[in-house]
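One protein chain is absent from this view; the other protein chains keep their places.
What follows is chain A.
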Amino acid sequence: MTDLKNKKILIVDDEPDLRQMIENFLRKEGYFRIYLAGNCAEAIELCHSVKPDIAILDVMLPDEDGFSLLGRIRQFSIMPVLFLSARGEDEDRLIGLGLGADDYVVKPFLPRELTLRLTAILKRVYAPARRESLPIFDLINCTIDLESATVYKNGKEQPLTAKEHALLLKLYESKNRIITSDALCQAIWGDDAYGYENTLMVHIRRIREKIEANPSQPQSLLTVRGLGYKLIVKG
């Protein structure tokens, strides 16, 4: 992970104070090779001279807009780009991502939002080789290892079917929160998932048989009547 902090970051924004602030936050996060530009010309020059690993671009710049700057950068570099926009219209967002931007942050933003997204892009682009392993987590009555698709309950192992595995993964992603049955159906059966509610209930019942002490009185995989389900994860 430490090598990510070595990455060279270019910040292009016409507001010097804002540039300064972003630099401060990034330095605090541990990044130290930070380059600042106030307009497109400076940015292009820096791109050539220091060859940054990632760029944070403002959409509104004094000489050109950020989208055309990205176009020019793309002629010689495939580095990831994160847009910073004060416009915030969805259309801008589409243009930005359509041009091959990696993410888009709307001003005003909290510093954490920006650093998290920046780190996520860096991880994705520069440390992709290692696949994230799937989680292992404890429920009240059992332990679930999604990596091996196994449930450990009372010293016994039970395999999970593909659908059960997908459901548990989705439930785990919003652990301790309600996830609607629609969202679950969509995750398992795709966009046109209307009419799968009964099938979903069947799968939920089978999961409960594997993970609950008493499947008819679930403690981990709760039904939220009329809405969906909630997976209670310990810790």
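Assume a contact is a pair of C-beta atoms (placed from the backbone, for glycine too) under 8 Å apart; a residue touches a chain by one contact, two chains touch by 3 or more; residues count from 1.
FYI, contacts and distances are computed from a predicted model.
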Protein name as given in UniProt for the chain not displayed, "Sigma-70 family RNA polymerase sigma factor", "ABC transporter permease subunit", "histidine kinase" or "Carbamoyl phosphate synthase small chain": "histidine kinase"
Which of A:4, A:41, A:86 or A:187 contacts the chain that the document leaves out: A:86
Residue touching the undisplayed chain, where the options are A:12, A:40, A:118 or A:179: A:179
Touching residue (missing chain; options A:50, A:127, A:140 or A:224): A:224
For chain A, residues in touch with the removed chain: 15, 17-18, 21-22, 24-25, 28, 60, 86-91, 106-112, 174, 177-183, 194, 224, 226-228
